[in-house]
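Only one protein chain is missing; all other protein chains are in place.
Each chain gets a letter, A and B, in the order it is written, and its residues are counted from 1.
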Amino acid sequence: MENQSITELAKSLRAKHVSSVELAQIYLQRIKQHPELNCYISVTEEFALQQALAADVMLAKGEGSLLTGIPIAHKDIFCTEGVKTSCGSKMLDNFIAPYNATVVEKLNRAGAVMLGKLNMDEFAMGSSNETSYYGPVKNPWALAAVPGGSSGGSAAAVSARLAVCATGTDTGGSIRQPASHCGITGLKPTYGRVSRYGMIAYASSLDQGGPMTRSAEDAAVLLQAMAGYDDKDSTSVDQPVPDYSAGLNQSLQGVSIGLPKEFFGEGLDAGVAATLQAAVAEYQKLGATVKEVSIPNLKLAIPAYYVIAPAECSANLSRFDGVRFGYRCQNPEDLLDLYTRSRGEAFGKEVKRRILMGTYALSAGYYDAYYIKAQKIRRLISDDFKQALAEVDVLMGPVAPTTAFAAGEMIDDPIAMYLSDIYTIAVNLAGLPAMSVPAGFSGGKPVGLQIIGNYFAEQQLLNIAHQYQQITDWHQHIPKGFE
Amino acid sequence: MSLTADDVKKIAHLARLGINPEDGVAYAKDLSDMLELMTQMAALDTEGVAPMAHPLDQAQRLRADLVTEADLRDKYQAIAPQVEAGLYLVPKVIE
Partner (left out) sequence: MEWETVIGLEIHTQLATQSKIFSGAATAYGAEPNTQACAVDLGLPGVLPVLNADAVHMAVKFGLAIEAQIAPYSIFARKNYFYPDLPKGYQISQMELPIVGLGHLDIEVDGVTKRIGITRAHLEEDAGKSLHEDFHGLSGIDLNRAGTPLLEIVSQPDMRSAKEAVAYMRKLHELVRYLGICDGNMQEGSFRCDANVSVRPKGQAEFGTRAEIKNINSFKFVEKAINFEVERQIDLIESGGKVVQETRLYDANKDETRSMRSKEEANDYRYFPDPDLLPVFIDEAYKAQVKATMPELPEAKKQRFKAQYGLDEENTAILTSSRPLADYYEALVKASGCEAKLCANWVTGDLLGALNKAGLDITESPVDYQRLGGLLVRIADDTISGKIGKQVFEYLWQGSATADDIIAEKGLKQVTDTGAIEAIIDQIIAANPEQVEQYRSGKDKVFGFFVGQVMKEMQGKASPGEVNKMLKDKLK
């Protein structure tokens, strides 16, 4: 039962092989059995059983969607009414969200059953899930390794079968990189495809929510429910959502794949490179053509990102001031003390680092040299992608330079950590959709293949991933101890 | 570009961010390293390039001027650190 796809589970539920309540119980039980992964910040058992009961009623009436009765878990960045929404921070440890994020609202309406809220890097800032106030998440494939971040709890939970599927968010790779490290399928949609309302902002012009699932087929189902225009989000795009599942059976004959040479240069682990080459070879077998392309300014994506994202975050996180919600320091002497201590005591190191960086980059005298410059480079990188995607249908490359690194390895070297996001960050700057698809293993740890498509080409991406998953079984591997 | 612990103190004050004095040096080093990384940007000529604030070239959508929100004060203030008579309380504001 734990290895069935969403579509299969939907059939099992309708065939009464299992009830939604039973399914929820199976997963709640598994979650209890595996506290070592530290995937969940909150397990919402009561809530889940209520939703499951309601789902069973719907199913009995022959109503509901493919997601009705399917156990899901949300990254703890999505506001869930009546449930703690911590964003992985001490700042929001006491924050019971008074409203639902649009994504949560949509999934509730689709009948999905929320098991709980998933661990993450604090305010989504991190690539290893080690910055969480609730402690690090472990990688189910190698407990000593990180699961990636910031949606590390989501990736580990889906990989270890502690949820059928999960939501994640991706600002600089936070869906794709943990998906790659945990051997699952993750999709970062085009910026604006999924509403950001109720998704606690890190860097508003880069943040995008998306599905984290075992397969492309599941991702299609989950994205279908998450995507769409939202009149509460000015940056969401008013464009019809295609039927993603219906687009999953297109031949790849003649599809052109671009391999950006900068993605395969220095710094890419040999094992990862070999795995990716094999994956590309599979695509050629499926009829796709391969061509080298270039993203000349790729390297500059890191400095540009680490100006833009911290700048936006420095303002986005100003609302956490101990006045209306969240953490407030004990006995503030005066207003200044209230602010500095509440924020100083409740934000972790990485968050502080980025707030400081952003504050500095926006301050008088530095704005042009850093912020404006970074925005110009953002344009150039975006143009690089546009040009490459004018030559080919999709781009392929690594998600990360290595497989999951050891816990503690990089936490004290922020720059090294930042550099490891080189292949994912550029995509966020351009706002393009991209996926991480399990493509094999290197040294016993999963390797993800990144597929980058044109704006709003999610359907094409999902099909390309699905075709690959029809002829490979990497996505069906289960980490030991979680079968 | 290299920052000192004193610079960090000033930036932290702008951001109303309490930093332990003993951590000032470490933050100064981290920020200096980040700024070092950013010097790469200066090398690229971006003359005439329009800054890009949003990934998509879209126009702001306008909402109709309608009151759609009900009074949810009790709900919102249930999660507030300190309230009285419907007001959020803070240390004395001096003008």
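Simple rule for what comes next: a residue touches a chain if its C-beta (ideal position, glycine included) is under 8 Å from a C-beta of that chain, and two chains touch if they have at least 3 such contacts.
Source: prediction; values computed, not measured.
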Of A:50, A:65, A:318 or A:472, the residue in touch with the unshown chain: A:318
Sole contact to the chain not displayed, among A:15, A:270 or A:364: A:364
Candidates A:24, A:48, A:66 or A:92 - the one touching the absent chain: A:92
Of B:22, B:47 or B:84, the one touching the omitted chain in the full complex: B:84
Chain not shown, touching residues in subunit B: 14, 16, 53-54, 58-69, 71-73, 76-77, 82, 84-95
Where the unshown chain meets subunit A, residue by residue: 78-79, 85, 87, 92, 95, 97-99, 101, 196-201, 203-205, 231-235, 311-312, 314-315, 317-321, 323-326, 335, 339, 359, 362-364, 367, 371
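By our rule, only the chains that are shown with their structure count from here on.
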Interchain centroid distance [CA atoms averaged], subunit A/subunit B, Å: 23
Subunit A-facing residues of subunit B, complex: 3, 8, 11-20, 27, 30-31, 33-34, 37-38, 40-42, 44, 46, 49-56, 58, 60-61, 63, 72, 75-76, 78-82, 88, 90-94
Subunit A residues touching subunit B - in the complex, by the definition given at the top: 94-96, 98, 190-192, 205-206, 231, 234-235, 237-238, 297, 299-300, 302-304, 306-307, 314, 318, 321-326, 328, 332-341, 343-345, 347, 352-353, 355-357, 359-360, 363, 369-370, 372-380, 382, 414-415, 418, 429-432, 455
